[in-house]
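One protein chain is absent from this view; the other protein chains keep their places.
Going by the order they are written in, the chains are A, B and C; count residues from 1 in each one.
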Amino acid sequence: MIQIAMPVVLAMLAIAFTTAIQRIARTDATWPRRAPFLGGGLPETHAWQRFHVRYYPMALLFIAFEMEMMFMYPWAVVYVETGVKALAEMGMFLGILSIGILYGWREGVFRWQ
Amino acid sequence: MIAATFALLLSLPLLVWVAAMFDRIGAGRGRVVMAPLQNGAALLLRPNTETEAPDQLNRLLAPGWYLALALVGLSVVPFAPGVVASDIATGLVLWGACEALTVVVVFLHGWSPNSPLPLIGAYRYVAIGLPAMLLSMFVLIGAALPAQSLSVAEVVEAQRDLWNVVRQPLGLPLFMALGLAITLRGPFDFAEGAELAGGASAEESGPALAAWRFARAAMLVAFSAMAATAFLGGYLGPVLPGPAWLLLKTLAVMAAAVAAGRFFARMPPARMLTFLWVVLLPLSFANLALVGVEALP
Amino acid sequence: MIDALFLTLSALAIWSGWRVFRVDSMVRASFLLMVSFIAVGLIAVLLAAPYIGIATIFMMAVEMMVMALFMVMFMMNPAGLNPMVMVHQHRFAVVAGIVAFAGLTAAALLSDLPSRPVPESAEVVRALGHELLGPSMLIFETAGVTLLATMIGAVVLSARSGRYGDSDAGSVPPGLTPGGEPAGRKPDDGRGRPHHHGGQ
Partner (left out) sequence: MSWLSTLAHDAEIAVFAAVGQHGLGLTETLGRQRGVRLVSSPRHARVLLVAGEVESAQARALERLHAQIPPPRGTVWWQAPRLFERGETVIGDDPGEAIRRAAGADDPEQRPDVPPHPWRGMGPHGQGGHGMMGGNPYGRPMAMTADDIRDGLTLDAYSARFGPFLPALPPGLVLDLTMQGDVIVSAAAASPPYPQGPEGDAPTLCAARMLRLMGIGPRAAHARGALMALPKGSGMRRRLAAWLRGETVTESPAPPPNALPGREWAEAVLWLASFPPSRLRAVCPEEAA
């Protein structure tokens, strides 16, 4: 189980290191200093907002693709043992999903909406 | 395992230094050796910047998570037969998880200052980072096919006869695209590009900025080591000992990544998104098909 | 050692799961949920399921990222600059939570679970692969078609642009009462002509 203990330890070390570094300096600020950098201009509102994501259809398409990745890892492990059958099966699987990409492209989902 | 972890922790700062030197050479600036250290020290002596109503906790932790992901990614890379910090059977998947979490961390880094330019950088980065990650997964699955395993050590051993870079010529260039994306450089630097005046890091100063840049360079090291392992045979090589070979190959990939970052122009994000899905992703399918046919007994 | 790691990770999973409903920021809520899933994924690795565990982390990182995009996009006060209460229907939620907890606890404690420890050397990923390419092949291929249907559905429902013009051209929101006035903003002719299309 040390196989995951080690990454966990490394992650904690990294956090400790960067947090310690950032504690070196003081973080006091006046209000003019805190204003967001816009090249001299000022905003009217907070930047946090209902941010208009322009690629939301792509994000949904992406999730479907992501699911499929999870089938491919075990497939890759047994591929050589299984041979042509595995190739045909994955070819079919990827073919079906490629239709999804083609359709998405045709409908313009990879553009900024 | 413990020894490998110590070796990793000791060598990482040095390799980060080398990465910074490569960056200076790439930018065509002098004083290659000392300037990264001096500039880093100068940054550490400057104050941090507080913004109006930031997300303090995430702002503090984002550089740490970035560095943590670089370290975890590096921990699955074997330095020599049997010498690896994390000997997990699904090392390739763990590396993939690190890529996915990198997108999250860069997003948090841009989100937390509550400032428009970092915010735009964060959202653009997600649009490009996600498909770039998908791309790399197909490529890495290609590398796992001949090894019949998801363990990184097995992937190296399967390259004893022939390196993957020869067997799967499309693999390494496509993987480089991901490397540029997760290390925020050149054509894939949609988080911190010049058109956003520093983007996700525009509001950072002092030690916070130094920590973020350190983590970014550490990610370049981790990516280069992974690319060297998955495609260039890792520690395999004649005469020299294994770790030396790994080091040399890592440095070569690092130099190539820095050069590629300076060579290719960055497209507007919408154009890049189409390019990724319509050109690069089908190329990675083609790569997988070629690897599949080649790997058949 | 393993027990300590298990207990720590369980505590982290529960704590971050609870925090999801206590924080004001949608981004924090999304990624706290992700932390919870990461802890569960690591527990799965402890249970000798290295593939499922790490894959959970992988998937959840991506999915919570996309969820955060949509949460921020559609929720009022997405960053929680004004404090707010994230939960609705308190009483129902409390009752449903207690019932679910009791049911799951009872199922875990009362059912006769088999005790077959997986040997350290078991190649679970290989077994999973053989399953996918053997007995479960139909499921696997059906998943492909299902995902294709998901993609097409997502594109049809979400994208406004399309081959045959805007998807909402001529559409009218449904009325608040049967046959009543359309709800929401009324589409007028001045709005909605895409001025300039993406960068290609």
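Observations
Note that in this section a residue touches a chain if its C-beta (ideal position, glycine included) is under 8 Å from a C-beta of that chain, and two chains touch if they have at least 3 such contacts.
Please read all numbers here as calculations on a predicted model, not as lab measurements.
Note that the undisplayed chain, when the full complex is considered, contacts A, B, C. The hidden chain makes contact, of the residues B:V165, B:M267, B:L281 or B:A295, with B:M267.
Set against the missing chain, the residues A:L13, A:L38, A:M67 or A:M92 yield one that touches it, A:L38. If you put the missing chain back, the residues of subunit A touching it would be 24, 30-33, 35, 37-54, 112-113. Take subunit C: the residues that touch the chain left off the picture are 73, 76-77, 81-84, 160-161, 166, 168, 185, 187, 191-196, 198-200.
Interface with the hidden chain, as seen from subunit B, comprises residues 27-30, 34-35, 37-39, 41-42, 44-49, 52-53, 116, 120, 123-124, 186-187, 189, 193-198, 201-206, 209, 261-271.
Methods note: only the chains that are shown with their structure count from here on.
Set side by side, A-B and A-C show the greater C-beta contact count at A-B. Each chain gets a centre from the mean of its Cα atoms; for subunit A and subunit B, those two points are 14 Å apart.
For the pair subunit A and subunit C, the distance between C-alpha centroids works out to 14 Å.
Touching two or more other chains at once are residues 3-4, 46, 48, 51, 53, 59, 62, 65-66, 73, 76-79, 86, 104, 111-112 of subunit A. Each of residues 45, 50-51, 55, 58, 62, 66, 69, 79, 81, 125, 198-200 in subunit C touches at least two other chains.
Within the complex, the subunit C residues that touch subunit B are 25, 27-28, 31, 34, 45, 50-51, 54-55, 57-58, 61-62, 64-66, 68-69, 79, 81, 123, 125, 198-200.
Put simply, subunit A touches subunit B in their complex at residues 2-4, 6-7, 9-19, 21-29, 31, 33-39, 43, 46-48, 51, 53-55, 58-59, 62, 65-66, 69, 72-73, 76-81, 83-84, 86-87, 90-91, 94, 98, 101, 104-105, 110-112. Interface of subunit B with subunit C (complex): residues 53, 55, 58, 88-90, 93-94, 96-97, 100-101, 103-104, 107-108, 111, 114, 123, 126, 130, 133, 149-150, 267-271, 274.
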